[in-house]
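Pasting in a structure now, in structure tokens, and then I'll have a few things to ask.
Note that one protein chain of the assembly has been removed; the remaining protein chains are unaltered in position.
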């Protein structure tokens, strides 16, 4: 069961035009997006209340949307404001309106009870694309897989050794050196020192360092699928308390959002500090494109195996500690929603 | 539930060859069509009674069809007349035969109880392609949508304003001026004057009239999906009782037939009177091709939204009066069939 009472990243801000209409399915709900004349994003159910035609094939007029099947016009709150040739507008003539926030370049949509929408639940710590301290590049891809398989992937970086040998990896330290995992609010924190490992394949492309590295890697993973990552690299054996030894630092925020029960959206930003050569951001983007394609290949293959039939129960290993703790977070929130729903 | 005891248009007469075999699925039944040596069309179940191979991959021999899997031969009544290497032919060795009529260029197939087949139920008023009074063009297309969504479309012409703005429309009178709706035998009649509206986009292509028009539009819609339409156009404000004011008249017959529960056939004929320039028929055919493609786009999109999940109950508006009345006609016939079936 999906957690409903949370903010899902539905789009990059630059995907929603000033004029015009954007559509995307989030958590099985077809949604239509547009901007009011003041620029504010509106998110409605992409299904006219009259005959269920998609409003995304409609017309954007000022602050409103007109369905281009039989002409019903809807305001930004989802209420029908005009039915051609008819004076009275029935109370029921409305489409669902979704709470939305535009923050740190992402369009966040609240898929649960609108009364419970709480803007403070959008995580802090996401670095804006325009942040002066960083040079960030952004990307988007889709997976033909249940989003929880991608969540699982992000909760166990031991796969970097095997899946990303040619891109992010090149070393077995990810599989053999275990992280510390802490429970935090609505998520977990996964941190570790990776000592004396080969550098990622991309590092020698822009840093004059071919030897092993000691690496600090930490990320927060938050409901419903938000990964906030920071990584520092030092020459192996150097004094890591002396920042002048730092070879390279990057930051990354990735989000996975369910589209349907079998397909998912993936949004990511990644990059070096702004004092670095800006070409590094492009090299990292290339690595990300290649690396996330590796993830997609194995995860979609995993999904196809699962689709074949249930198969035996999955066997847990030590590396699953993050998955298991995070599953507990999801389950607690899900259970709380079910209880709240039953109480109504 | 589909009405079974009625004639469904299954094909144009010119689709069934003199020699050779034609196949099409109608109302979920795979059918095979061929002509006897006297030219009469035969319609059988497209499924050999032996191993369910399609007879449409068989051989047409005189008045019969041979299944080209194991050689069973069937007469035009569907009875097996030969089993290779076997003298006795079991009583059960037969395929279903469907009552068929070839009338006004259409092949009409009775999908219900053959004993109830009544040729008088094929509607009058369809103008033959060869009719000396008219210059008619014909067309066929398929929709990836439940045929009832297309039926609904044909029962509410207010969509012309929005869907067909560039083809049949160009005016809001369709959405704002309501028709009179009458119940007739096995259907409804939808008629109205559309006063002082912009002419359809195609009219100025062949008539020297750019101003607004007063338009008489009337159609009968009959079970299971037959639309018989007539339209007269006059200069806005002219005396419509004086026929010399008439700018243009056309006639059109369209039929929608279910293929499966998710796909449909659409047959149409359309054209001007025969004293007009015959090039007008081609201009109308272009408009029809473009216009029905607009219908298909919105209806298939509507179907995809519906397939996503049930969504909230559809909200009725005044323009749905035709849909609602016609739904009652379907329901009455369906209920009568269920009662008759239970009585057996």
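When the chains are written out, they are named A and B in that same order, and each has its own residue count from 1.
In this text, a contact is a pair of C-beta atoms (placed from the backbone, for glycine too) under 8 Å apart; a residue touches a chain by one contact, two chains touch by 3 or more.
The structure displayed is predicted, hence computed values, not measured ones.
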{"item": "Among B:17, B:62 or B:90, residue touching the chain not depicted", "value": "B:90"}
{"item": "Contact with the hidden chain (one of A:87, A:115, A:318 or A:343)", "value": "A:318"}
{"item": "Contact with the hidden chain (one of A:59, A:177 or A:286)", "value": "A:177"}
{"item": "Residues of chain B (touch criterion as defined above) contacting the omitted chain", "value": "25, 28, 30, 45-47, 49-54, 57, 66-72, 83-86, 90, 92-93, 96"}
{"item": "Residue numbers in chain A that touch the chain omitted from display", "value": "152, 156, 158-159, 161-163, 172, 175-178, 297-298, 301-302, 304-306, 308-309, 311-312, 314-319"}
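In this text, only the chains that are shown with their structure count from here on.
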{"item": "Approximate Å spacing (C-alpha centroids) for the pair chain A, chain B", "value": "48"}
